[in-house]
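First the structure, which I've put down as structure tokens, then a few questions once you've had a look.
Yeah, one chain of the complex is gone here, protein chain that is, but the others are all in their spots.
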Amino acid sequence: MTVGTTYETPRAGERKGEVRTVNVGGMRVPYHLTLLERPDPYLDIDSYDPEADLMALNMGPQHPSTHGVLRVKLYLDGETCIKAVPYLGYLHRGVEKLCEKLTYVQITPIVDKNDYVSPMMNELAINMAFEALLKVEVPPRALFIRTVCAEIQRVASHLLWLGTFGLDVGGGIGGGATLFMHTFREREMCLDLFENLTGCRFHYNTHQVGGNRHDIPEGWDQKVKRALGHIASRVDEYEAFVENPIFKARTIGVGVIDPILAMELGVCGPILRASGIDFDLRRDAPYAAYDKVEINVPVETAGDAYARYLVRVREMRESIRIALTLLDGVPEGPISALKPVKGPTNVKPKPGEAYVSIESPRGELGTYVISDGSPNPYRCKLRPPSLHAAALLPYLAPGSMVSDIVATLGSLDFILGEVDR
Amino acid sequence: MAFSEDIVRLCERFGLTELPDEGPVVERKDVVAFAHALKDELGFFFFVYCVATHYPADEKTEQPDRTLVTYRVRRLPIPGVRPTETFPFRLWVPTGDTTPSLTSVWAGADWQEREQFDLVGTVFEGHPDLRRLMMPEDWPGHPLRREYAIETQHFPWR
Amino acid sequence: MLEWIAFVILGLSLLLAGRMVVVSRDLVHSVLWLAVALVSTAGLFITLNAEFLAAVQILLYTGGVITLMLFGIMLTRRLATARVEHGSSGRVRGGVLALATFALVTVAVRQASRSGHLIQTGTLGDTKALGSLVLRDLMLPFEALSVLLLAAMIGAIVLARKVDP
Partner (left out) sequence: MMEGGLLFGNPWLHGLIMGVIVLSGAMGVAAYAVWFERKFAARMQNRPGPTEVGYGGLLQPIADLLKLLQKEHLIPRSADRPLFNLAPVLVVIAPLATLAVIPFGPGLVGTDPSIGLLFALAISSLMVIPVWMAGWASNNKYALLGAMRAAAQAISYEIPLLLAAMVPIVLTGSFRVGDIVAAQEGGRWFAFWPPGPGFFAFLLFFFASLAESNRIPFDIPEAESELVAGVTTEYSGMIFGLIYLAEYLHTFIASALAALLFLGGWQGPGPDGIHWMLLKSLLVFAVIFWIRWSWLRYRSDQLMAMCWKIFLPLGLVLVMASAIWVQLR
């Protein structure tokens, strides 16, 4: 069943023209990106700089642009970075250890706090892994609701990204703040929709093993249509606001990513798509209700921060279209395959393991669970896209200026809650 | 879920005939060559994860204290040729022993292996920068080992 | 009377600043004292009704040269943290030299004022007179000086530039 497309399609790419590609293992990779030098992240700073002329600058863990508590130790020559060493773990909460201690039912609200910008995605990923362990078939209505929620969440997440990226390149006391305030106004609409659906604005706990906890309330679809239509028109405004010479000067050619390196590091999502790799798990390995809808994957070939901005903005439009399309086709029926859980130890999968990955706003969000037959997982590994995106930093920072590092950090869009878990 | 033909053929070359869904168990001495073959011949460029799971000594099955290290890699779709596919492979590492690092094959193995070293205590041999990733440098113990209960006597949990 | 008070204050601050430039142990403090000295000089120019000179003195020397010096110190980090050591060995020689210079300048100024070679203070404040002096009467030396400075600048750039690998 494919629901017809009736809403606006994403804008065509701005930067037209043939891009020369080369064949790497069967994939077409933009040629100019394969020419990039790959800096040595293990550079021995003591032998590089025996007289200690470089300035070691600790950016973070309290710094306005590290988006949380990332600490990056930069070795600067003037303002040019020679080596960058990220230090993680300032937000490490031991979620994987907690997963071993909690039952399957109790885990969902815990993982909400991982990627605190798109909690829906965390819930979806972990519950899909549990369902794969249990071999439960989720009813179509629940799948549709999940997919619509995921797409609204993607819009909200990209909106937040756009605002904070504005703060990074434009300053908290300046144009960036204006952009931030505006994107937050629209993000608020998305949160209102979720509040309407689940009763919570942020940590929803709406997915459960086998289906959803909350059914669509009366009139929710109308609210979604109104809000998303509103946001779609506002996205045009952001484009008009952001696409000025200064923004382009600050983002074009900044933080150019080699797609092969990105793949080796496990980076995907908008970052990989901005580097010319046409890969989206929603289309290439459909889950939930994504096989019911046509998905256009925006791809850019420049690989820089501006390309990532373009990809994310177009993805926002595409997500709005997908959500609206799916919303029209939500089938009737139950929203959960399992009966409501009475006790936390009700769910007991057979020994085995499962890996399920979904396309979160930041890339492949996976969950790897090993069950030993008890009510708690034996081992639960969350594969956060942000951790892999943050691993790009030692490769991107060398050779660029502090301002560019900030813009690059912003364009990678990693969430520290997810990096550290 | 069965694996593609070329993967099966590659596994046969390395003497892996059993291919369960969880992935074949690779010998530790072969793993770097196997990984290189996966990446260079079959196009598994995308590094998904590296997970170490601790299995304490079991009297019933008479297994020693050991760690299961699972890698999973992905190849991206080529339109009209093949869909995207992930391939896991695993190795058993007895506690106190080391396992070769795959950082030289996939750069992404770097942080993942550091994380597993940090949390589970698996030592990856040949890793260029094997430091703790999440926990403080002077943290006692490895939190994701089974004996590291939350009711542990280790310092912050006391 | 007021001019005298201003002169005394400015002169004293110039002397103090000049001394501090020499004896200060911190290179940055030395440069900042130099800035004080230059501003005091500009003040002295004002008491002589040479306002244009004073403004140019502040604009070029304090605003430009001192900033460049500070910039240079900061970029050379080994220079920035260095403490300047002062020995007392050269004190007598330095004092004699300073006194001799002072005497020389005084004699030169007195002779010049007696023979009427000195430009009248009134014209110094007049921008128009100054402009015609520099750009008409003393055109050739002025241009020669600019060429010399340009040559020095190009030379400095060539020397400072790293050889391309």
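Think of it as A, B and C in the order they're written, each chain with its own count starting at 1.
Keep in mind that, in the parts below, a residue touches a chain if its C-beta (ideal position, glycine included) is under 8 Å from a C-beta of that chain, and two chains touch if they have at least 3 such contacts.
Since the structure is predicted, the reported quantities are computational estimates derived from the model, not experimental observations.
Contacts of the undisplayed chain with visible chains (whole complex): A, C. Note that of A:P64, A:P217, A:G373 or A:G399, the residue touching the chain absent from this view is A:P64. Across the entire complex, the residue among C:A6, C:V21 or C:A55 in touch with the chain not shown is C:A55.
Residues touching the missing chain, restricted to chain A, are 55, 57, 63-65, 78-79, 166-178, 181-182, 185, 241, 244, 246-247, 249-250, 401-404, 406 (touch as defined at the top).
Where chain C meets the chain that is not shown, the touching residues are 26, 28-29, 32, 35, 39, 51-52, 54-56, 58-59, 62-64, 66-68, 70-71, 74-75, 125, 127.
As a convention for this text, only the chains that are shown with their structure count from here on.
When C-beta pairs in contact are tallied for every pair of chains, the largest tally goes to A-B. Note on chain placement: the centre of chain B and the centre of chain C lie 70 Å apart, centres being C-alpha means. Of all residues in chain A, only 24-27, 41-42, 88-89, 92, 94, 96-97, 100-101, 260-261, 263-268, 277-279, 281, 284-285, 352-353, 355, 357, 364, 366, 368, 370, 378-379, 381, 383, 387-388, 391, 395, 420-421 touch chain B in the complex they form. Those residues of chain B that touch chain A in the complex are listed here as 22, 43, 45-49, 51, 53, 70, 72, 74-79, 81-84, 86, 88, 106-108, 110-112, 115, 119, 128-129, 132-136, 143-144, 148, 150.
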